[in-house]
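Moving on to subunit A:
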Amino acid sequence: MTEILRCENVLVSFGGVVACNNITLGITEGKIIGLIGPNGAGKTTLFNVLTRFQDADTGSLYFRGADIGRLKPHDMASMGMTRTFQNINLFAEQSTLDNILIGAHHLIGNPFANMFGLPRARKNERKLIERARQIAEMLRLEDQLNNEVKNLPYGVQKRVEMARALASNPEIILLDEPVAGCNEEETADLKEIIQHVNRELGITVFLVEHDMSMVMSICDYIYVINFGANLAEGTPAEIQSNSDVIKAYLGEEDET
Partner candidate 1 sequence: MFGPVNKSSLNRGTLANITTLRQNWGLMIALFTAALAFPFLPGVEGWMASQAALIVVYIIAAQGVSILTGYTGLVTVGHGGFLAIGAYTSALLTKYFAVDLIIGIISGAIMAGVFGFLLGLVFLRLSGAFMAIGTLGFAFFVGTIVNNIPIFEGREGISLPTNRVLGMEIGDTGFLVISVIALGLTTLLIYRLVHSGVGRAFMALRDAERAAESSGVNRVKYRTLSFTISAAVTGVAGGLNAHIVNYVSAEVFADIWYSVDFLVATVVGGSAMLMGPFIGGFFIVMVPFFLEELADFSFILKGVVLIGVLILAPAGIAGVIARPFQALRAKRICPKSTGQPK
Partner candidate 2 sequence: MVDPFFTREVKLVTNIIRQLITVVGSLFVLTMFQSGHASDGPGISKDQILICSYQPMTGKVSSYFRMGKGADAWFKHVNENGGINGRMIKFKMVDDKYEPARTKNIVKRFIERDKCFAIVAPLGSAPTKAVIDYIVSKDVPLIGAGTGAAKNVFYKSRNVFPLYPPYDKEGTDLVRFTKEVFNAKKIGVIYQNDASGKTHLKGIEVGLKQYGVEMIAAEGYEPKEVDLSSQVIKMKSANVDALICSCAPEPAAKVYTERAKLGWKAPVVNVFFGKSPKVPELAGKGAVDGVYFATIFREWDDPNEHIQKAKAILTKFYPEEQHDAVHLWGFTGAQVFSEAVKRMGSGPITRAKLLDTLEGIDNWKGSVVPVVNIGEVKEGEEAIKHLLVPSMNYVVYKGGKFQPFTPPWMK
C-alpha cells in the first residue's frame, strides 16, 4: 500500500496561538481515512495546509512522494486532490450543472480556445458536460441540473458539492465535515455515497467529522489530534478503546 498524501511535522501558529503543533500523518491510497479531535484541535487548519490555503510555518507535505509545500490551492485539482468545505461553499447563483463543471475546470484546456469556442475546445466542452451528467446521475442530481443551487435543499446541496469534487477527476478527496448539519436520512445517504466513491471509483477519502458513529462505521483508519498535536491513530476499534482519546473527548472537555 502506497501513501498518497503525507505531512510531516506541520506547525502553524496564528499570532502566538499554535493551531498545529508538529502533526505528522500519512494517507494510504484507496482507503477512507478519518481525522477526529475535539473542537479547536486544529483539524480545519490542517486541512487548509494540505489543500494549500494555509502555509505551514515549518514541516513538509508530500503528494505521491513529491514535495507540494510551495504549490498554490488551484494546483491541487490538476494534481488529483480536491476538497469540500465545512459550510457549504457552492456557487449559489449558478445551476447545478455549472457547479459541477467548475469542478472540472482544470480540464477545459486552453482558456482562450475554450472562450472562442474553437472546434476542439467545443468537443472537449461537450465531453465535460457529458461527464458532469454522469456524475449527476450517480449522485441522483440529474433532475436538478438546470436549477440554481441556492434554491436546493441542504442535503441536495451537500451532494452537489460532492459532485463538484468528483468532477475534477480526483485521486483523493478531502471532506471537511461532510455530514455536519444533515439529518439522519441525509447522513445515511452521504455515507453511502462516500463508500461508493471509495469502493467503485477507487478514490481515496480523507475526512474530518464530528459524527462519531459515522466515522467509526466507514473509516478504515483514524487519526486523532488534540491541541494541534497527534494524539492517537489506529483502526476504529483501536481508537474506541484508546484511553487518551476517551480522556480528550470526555475528561478535558471544558479546557478545549
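On the choice of candidates, all candidates are chains of the complex that A comes from, given by their letters.
Criterion: a contact is a pair of C-beta atoms (placed from the backbone, for glycine too) under 8 Å apart; a residue touches a chain by one contact, two chains touch by 3 or more; residues count from 1.
Owing to the predicted nature of the structure, the values given are computational and were not obtained by experimental measurement.
The candidate touching subunit A in this complex, chosen from 1 or 2, is 1. Interface residues of subunit A facing candidate 1 in the complex, by the touch rule stated above, are 51, 53, 72-78, 82-83, 85, 89-94, 97-98, 101-103, 105-106, 108, 111-112, 114-117, 121, 125-126, 129-131, 133-138, 140, 142-147, 151-153, 155-156, 159, 164, 168, 200-201.
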